[in-house]
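The complex is shown incomplete by one protein chain, all other protein chains being positioned as in the whole.
Right after this comes chain A.
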Amino acid sequence: MKKWCLFLSLLIVALILTACGEPFLSTMKPAGEVAEKQFDLLLLSTGIMVLVVVVVVIIYLIVLIRFRRKRVGEDKIPKQIEGSHKLEFIWTVIPIVLLLILAVPTLLQTFELGNVSGKEKVDKDGNRENLVVNVRANLYWWEFEYPDLGIVTSQDLVVPTDERVYFNLIASDVKHSFWVPAAGGKMDTNTDNENYFYLQFDSEKADEAGNLFYGKCAELCGPSHAYMDFKVKAVPRSEFDEWVKAMQNFEETEPTTAVAQQGKEIFENSCIGCHAVTPDNSTPANARIAPNLADFGNRTTVAGILPYTKENIKKWIQNPGDIKPGNLMYDSENFSDEELDALAEYLMSLKAQN
């Protein structure tokens, strides 16, 4: 029995050593200052806790070896000991000391990571120094608005590396939670009020992760909770600026092919009531009831989860309810294959940059 346990625990240790998760997703591959601080706290607390476990296990094993009835004799009545003030004092004080060691960095980090005053910092012209993004969580999609830049996008969050990005978080239907594990802990998007926090993406780590981090919804929000993913494109500042410029100067290009032209017509008859195809934030948030599709041609995924292919786009348009049950678009539609082709081609042509 015990040998089995030992074997099993060795196997488990081996498993731990070989896998710490993926660089684009794992909290154990921290990709920015916030995640790093949290990872340090993980290491510190794990260290303290392993120490505690080791002490307990040592006493436990000694007890089990020395005081078995077989060893001490079948009829022996042990001495009935009431307790020991000295021992009890020791195992009250040592844990307190250990907890204090953990409590100090915990408190420091709580205030450090919760300090969002940088959000309000302005330069001498009155412009904000740091990038601020409004995150709005919806039944099963994410909207990212850059209030100072006048841009709205959805599903793919684009951020510059090596600087703090501040987030204002809110949900428009039920509570969700905004989480980019590799970059830092989560923050809930409440329906009642805005929450604030910041993240930072390290350029080197972003390179390792292919400049694309996975984001997740961490709060149960309905049947498609598991599918409420988003992606974070972390790019150098210069690239980010180019993207911003392209988005700000976004002009709807006329479709180049006849098929795309047909798609545009269908779109304008069926979809435009909910989906915008320009990235400006002139409409108020509560009127933006569906994901903004302006830069759809550069999306990394379809609906946040499927590989970006024409087939998947068609599948989504026809039967979104199969892919994300409970979504608010519709369960299924009756587009002909030709219409689906046209729509997909049109959507894939929507690009701010090439």
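To be clear about the criterion, a residue touches a chain if its C-beta (ideal position, glycine included) is under 8 Å from a C-beta of that chain, and two chains touch if they have at least 3 such contacts; residues count from 1.
Here is the rule we use: contacts and distances are computed from a predicted model.
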Name the chain not shown, per its UniProt record: "NADH-quinone oxidoreductase subunit M", "Cytochrome c oxidase subunit 1", "Phosphate transport system permease protein" or "Rod shape-determining protein MreD"? "Cytochrome c oxidase subunit 1"
In the full complex, which of A:K37, A:R136 or A:R288 touches the chain missing from this view? A:K37
Contact with the hidden chain only, please: which chain A residues? 1, 4-5, 8, 12, 15-16, 19-22, 25-28, 35, 37-38, 41-42, 45-46, 48-49, 52-53, 56-57, 59-60, 62-64, 67-69, 72-73, 76-84, 87-88, 91-92, 95-96, 99, 102-103, 105-107, 109-115, 171, 173-175, 177, 179, 181-182, 184-188, 190-193, 195-196, 214, 216-226, 229, 305, 325-326
